[in-house]
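One protein chain is absent from this view; the other protein chains keep their places.
Think of it as A and B in the order they're written, each chain with its own count starting at 1.
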Amino acid sequence: MEFGYTIWIALIPFLAFLITGLAGHRMKPMVSGLIGTVGIGIATLLSYVAAHQYFFGVGKVDGVYQKIIGYKMEWLRFSETLAIDMGVLLDPISVMMLVVITTVSLMVHIYSLGYMAGEKGFARFYAFLGLFSFSMLGLVVATNIFQMYIFWELVGVSSYLLIGFYYNKPSAVAASKKAFIVTRFADFGFLVGILLLSYITGTFDFVLLTDPEGAAITQGSGIAFMGLSVMTWSLILVFMGGAGKSAMFPLHIWLPDAMEGPTPVSALIHAATMVVAGVFLVARLFPVFALSAPAGLEIVAIMGAFTSLFAAVIACTQNDIKRILAYSTMSQIGYMMLALGVSGYGGADGLGYMASMFHLFTHAMFKALLFLGAGAIIHAVHSNFISDMGGLRKYMPVTHITFLIACLAIAGIPPFAGFFSKDEILVAAYQNHMLYFLVEYIVAGLTAFYMFRLYYGVFWGKEKTYEHAPHEAPASMTIPLIILAIGSATTGFIPFQKLVTSDGMAFDIHFHWNIALPSIGIAIAGILLATAFYRKGSDMPDKIAAGLGGLYRAAYRKFYIDEVYQFITKKIIFNLISRPIAWFDRQIVDGSMNGIAYITNMVSAGMKDLQSGQLQQYAFVLVSGVLILVLSLVYLMNN
Amino acid sequence: MMEQALFYLFSAIILGFAIMVVTTRRILRAAIYLLFVLGATAAIYFMLHYNFLAAVQITVYAGGIVVLIIFSILLTSKMEERLEVPALRKMLFSGIVCAGGAFLCLHTILTYSFNPVVETTKPSDVKLIGEQMLNYGANGYVLPFEVISVLLLAAMVGAIIIAKKGKPQNP
Partner (left out) sequence: MSIPFTHFLVLSTLLFFIGIYGFLTRKNLITMLMSAELILNAVNINFVVFNKYLYPDQLHGHFFTLFIIGIAAAEAAVAIAIIINLYRNFSTMDVEEIDQLKH
């Protein structure tokens, strides 16, 4: 088993989690941090080895990348035919995800050595990071949908733990609960979808499930329910789980609040890895989507397009640096979803699939970089708000340059990574439907605008008076920034169409100047607009905001989605469903329990007096009891 | 005739003094009445020609136990003290239970037809008793004898331990 060692990629972070989690309070904080960092470092090396071996070695057979089971063990056997395995499945996307996750995770581990230094619960932080890395790695290498679901939930738990890391801060606690409940709600759909899907196809296994010629795909498309096949319904439910994790509208509300967690966590979980789990899920089941449920893909595309536009608009109005990045993340994930949604299966038809994975990869680089840079800024300024920042380029040169690279990358300026992947997405959208293309085109402009609004607001603009003069972050924080900046600048040249495709076969892409040039154009337009508005500071933005009036306020208030949820939960669900249930629970269920307890109490209070400690009373009862027994015996024998 | 008269006399003594034991308000007198009851019981054993048993009854009961009781009375009670009369309710209920039990037993005894063997065949001299007591064959009582000797030893040790003044645990 030549890929047997891949199991250790997931297990080493788990071991680090166990060590730092169980013994962390006994070590010096830095020791536990180093254990976690070394652990993830080894895992990173292993995943690079695995990626090299897979992509340039044994992975390719007859020009097609195979699905390889690196490791497999039977975990639960329910019956003759139904068993759940745990294992490692290697195919282009999972190997790519291994690289992404371990790289970003390693960067975050190193970065946190500086960022979290001196924090209470340093060892706990590293333990949770280890748990998260383990869960996420286990998720991407899952051999079957059930293993994926298990790790999916583990990821949710570790995300919950990390968002609520500052557990004595009420807003962090509320945010962690919100994240957990919203994603849990979505996961309910996922679970039902899994059950339905496996019921139709009779298998949990991804290899069988996604085999385009396999029996699994052809089954179930015949049975119809409300106009769509049962297969489509099950995939829509599965997508609901993915939408919850990937913060697709309307299940996105947890992601901005999740920024209450430590910033490295936001970089790792809520930008680069966990939130793309939904994209990964759809990509993993892509053959099923593409071949037997095109309607499901349509929904994926619509949700993706809408979310990307929606989030980009909100991002333009926000003032909290991390929230801007959070909405930007949502917007970019919307891109990926859209690309998957418009993609076809096989060969050059699978352009969207390739573009989505490509963008996932590059986005992980520059978004992690943006978040880590934001962390360095927050670390220096002790504030999350742009209004408290300005003119920082003089104080923090490294952060400034790397942040600028990331902004250029996300805005889609060549030769940075984002340009290439975004361009492929735009091409894929263009080939599918004009509307999608237009939406994404506008979003590209908006992205450039809000990113440079952030950039100028932080590094240029009017210099604020700071309590302490801001200073550059320590080396442990700047080194990851530089590494990720190199990644953001160069990963665009990776030939993804040769490596990660929907059916494993390489294809050629043609460079579409007619799309690339306008997209560069709108990005530059956005940047110029932001430059005009924010570089020196001007009153134009306020005037425009005032001119837009209600629209601006709505966007600033995030289109009142939170309020809608509040209304639905508080007014409708609480009043109409929870109240009666609570009443039933209190009055009937508790009431009967209380009644039983009351009766028991009374009986025992009565019985208590029987045990008086009076010896003669006991003797009396004994004698009279004997008498009664004898009398009743005599009576019985006489009859 | 003489024998019958003596039996009823002793029976009357036993019952009469027994009642006084459980009712008198002077505790030392109760002990003395108990002595009379035990003595009269010994007399009944004599009448049944169990001479050894009667002797044991007198020595152990009258000489041992009653003396022990008198000692403890003297240790714990004041002479001029009168025992309380028990609550009427308690007396009533206890009386009912005891009367009921007595009635039940008497009813059973008087209606059951025993067939007693009247003639005495075996004399109960001390030699026979001693031999049988230490005999380990059939009808031998050596095992209970030994058990009871150990029991007595244990009781003696136990009594000493219990009655001994314990060391003050917390000064």
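The criterion applied here is as follows: a residue touches a chain if its C-beta (ideal position, glycine included) is under 8 Å from a C-beta of that chain, and two chains touch if they have at least 3 such contacts.
Here the structure is a predicted model, which means the values were calculated and not measured.
Trainee: Determine which of the presented chains are touched by the chain that is not presented, and list them.
Mentor: A, B
Trainee: Taking the full complex into account, what residues of chain B touch the chain not shown?
Mentor: 1, 3-4, 7, 11, 14-15, 18-19, 21-23, 27, 30-31, 34, 37-38, 41, 44-45, 48-50, 53, 56-57, 60-61, 64-65, 68-69, 72-73, 75-77, 83-84, 86, 90-91, 94-95, 97-99, 101-102, 105-106, 109-110, 114, 116-122, 124, 128-129, 132-133, 139, 141, 144, 148, 151-152, 154-156, 158-160, 162-163, 165
Trainee: Which positions on chain A touch the chain that was left off?
Mentor: These residues of chain A touch the chain that is not shown: 611-616, 618-620, 623.
Note that only the chains that are shown with their structure count from here on.
Trainee: Using the average of all C-alpha atoms in each chain as its centre, how far is it in Å between chain A and chain B?
Mentor: 90
Trainee: Spell out the residues on chain A that touch chain B in their complex, using ranges where they run on.
Mentor: That would be residues 616, 620, 623-624, 626-627, 630-631, 634 of chain A.
Trainee: Of all residues in chain B, which touch chain A in the complex?
Mentor: 90, 93-94, 97-98, 100-101, 104
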